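Yeah, one chain of the complex is gone here, protein chain that is, but the others are all in their spots.
And then chain A:
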Amino acid sequence: MKEPPMGVSRAEYCVIACAEAWRDNGEVLASPMGPIPSLGARLARLTFSPDLLLTDGEALLVDADGGLEGWLPYRRHLTMVTGGRRHVMMGASQLDRHGNQNISCIGPWEQPARQLLGVRGAPSNTLNNPVSYWIPRHSPRVFVERVDMVCGVGYDRAAAAGPSATRFHRIPRVVSDLGVFDFDTPDRSMRLVSLHPGVTVARVREATGFELTAGADTPFTRPPTATELRLIREILDPDGVRDRHVGAA
């Protein structure tokens, strides 16, 4: 394993790992939910994915300089979803081995122990456009054997639901504060792709509530280039918001 460079924070590795989700996506809407995915999407557009579309967080499409370039109110945003020209990175209160996601409630749905947001657009997102996930605190409470309410559809549930569910279903990656994951295994279960420097496979296993596919020779998440690091620190996040959302290594 190659030694990672010094001085790059865990949060900066997370930004890079999120940005990589949008590599080679072409001219699609990047929909990052939360500050770290948002930094990642903007970094991707400024560097290796210049054709991405991004919103101002509400109904306007804005270019890299913040200039107006389009109008995307919710109803058109939903058509962007079903038309498939979008890659969203959502959060998850729970995420299971096959990528089923829950943002609705914890405990029995009929009378939950903790009511959360609701399904939002997760059921349509997952059936129509690529959906990645960002988990700021990797723990067995989030990475569970079975989610309490399937909002975002995982690989096993999509397969069971049939061809109209699988036709456009894809979960390209999951990024957490510990590493990067995908579902590129024979049974479409979660696999460790890379570790953020300072993290061990054992640490990830300990923080994951299900059996995770992970090789002994798992590489580290790639470090940012000098240009990327400058963009993150000086242009995109000079106030260091990223460090308030990801703990130190």
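Criterion: a contact is a pair of C-beta atoms (placed from the backbone, for glycine too) under 8 Å apart; a residue touches a chain by one contact, two chains touch by 3 or more; residues count from 1.
We take it that contacts and distances are computed from a predicted model.
The chain that is not shown carries the UniProt protein name "CoA transferase subunit A", picked from "Predicted Zn-dependent peptidase", "AzlD domain-containing protein", "CoA transferase subunit A" or "Multidrug ABC transporter substrate-binding protein".
From the options A:Pro5, A:Gly26, A:Pro50 or A:Pro73, the residue with contact to the chain not on display is A:Pro73. Touch with the chain that is not drawn comes from one residue among A:Ala19, A:Val81 or A:Val246, which is A:Val81. Screening A:Arg157, A:Arg173, A:His196 or A:Arg242 for touch with the missing chain picks out A:Arg157. Panel shows chain A; residues 58-60, 71, 73-75, 78, 81-82, 104-105, 109-124, 126-128, 149-153, 157-158, 160-165, 167-169 of it touch the chain omitted from the view.
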